[in-house]
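Dropping a structure here in structure tokens format, bear with me for questions.
Only a single protein chain was left out; the remaining protein chains are all shown in position.
And then subunit A:
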Amino acid sequence: MANLSKLPDELQLATAAHVKYIQSLDTRKDEYEYWLTEHLRLNGLYWGLTALHLLGQPDALPRAETIDFVLSCQHDNGGFGAAPGHDAHMLYTVSAVQILAMIDAFDDLEKRGKGKAAVGKFIADLQNRKTGTFAGDEWGEEDTRFLYGAFNALSLLDMVDLVDVDKAVDYIISCANFDGGYGLSPGSETHSGQIFTCLAALSIAGRMESVEVDKLGKWLSERQVAGGGLNGRPEKDEDVCYSWWVLSSLEMIGRTHWIDRDALIAFILRCQDPELGGIADRPGNMVDVWHTLFGITGLTLLGYPGLEPVNPVYCLPKSTTDRVLGSRT
């Protein structure tokens, strides 16, 4: 995939339509669905903004308004809710930190928000000091997704030393299965989403040595099905979002060449709506911002031309992680 202009129509990414689609998401306040999904608002902003950055349009959403909205979701305890009036939770706190990192706004968090230290404390307090894993909020539900989120956000804030990294790593290792993959808690079946969170957390901790690379690579590469797309588990249907969970995992263990790149690119592009923009889970389905982001991250990991590179561990533009993490030793 070298030259964009040489690609046939069906392999063209409808960049302009996707940008428009993402920009339109916050203008749908007369739709019931808009209000029913308010509990995802801050995540949605992160998905959309990351997609725009990767499409080379970082300014397509107004920066000042973005910062204002993010800060309006913060609570006194440092954590962020999905939107103003929603309780603080790890999932939204991580999205908030990622957004602020992307638009270089940690200073605003310091000056106008509750400050980095409060965010770090909110996250660190959710670690179960006995087992090493993390809860999503004060009600205590634990999941390796939260552990990864904590590592992601704390390392962007340069505050990983607030938590017990060794205990957390031990916990991840206890979630490993014979096939080299990971489940959502010890004893759970291997699942692509959990593989991503566990590998990325191990990568942030600098502890990839425990990963059974070849076994895991085999399992991951078998996720590609006849149509070119990837599924999340054996005997399941393909879905664009696994273009991220599976592919970024293959990338982290250096085995991306074990699948057919061109077939996956073609599958993702078949899922886009070239007129109205956005990408769906499968061809012909309804688009949404989540699949739009993970279609685009998939394409850029596969080297599709004209896209900004993505960091497979943080799911952020590489330029962001280079800027935020680059100066540290």
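We adopt the following convention: a residue touches a chain if its C-beta (ideal position, glycine included) is under 8 Å from a C-beta of that chain, and two chains touch if they have at least 3 such contacts; residues count from 1.
Throughout what follows, contacts and distances are computed from a predicted model.
Name of the non-displayed chain as stated in its UniProt record, restricted to "Geranylgeranyl transferase type-2 subunit alpha", "ADP-ribosylation factor-like protein 6", "small monomeric GTPase" or "DNA primase large subunit": "Geranylgeranyl transferase type-2 subunit alpha".
Contact with the undisplayed chain is limited, among A:200, A:287, A:302 or A:315, to A:287.
Note that of A:81, A:149 or A:312, the residue touching the chain absent from this view is A:81.
In the full complex, the hidden chain is touched by subunit A at residues 30-32, 35-40, 43-44, 47, 74-76, 81-82, 84-89, 125-130, 135, 137-141, 177-179, 183-185, 187-191, 217-218, 221-222, 224, 233-236, 239, 241, 255, 257-260, 263, 273, 280-282, 284-291.
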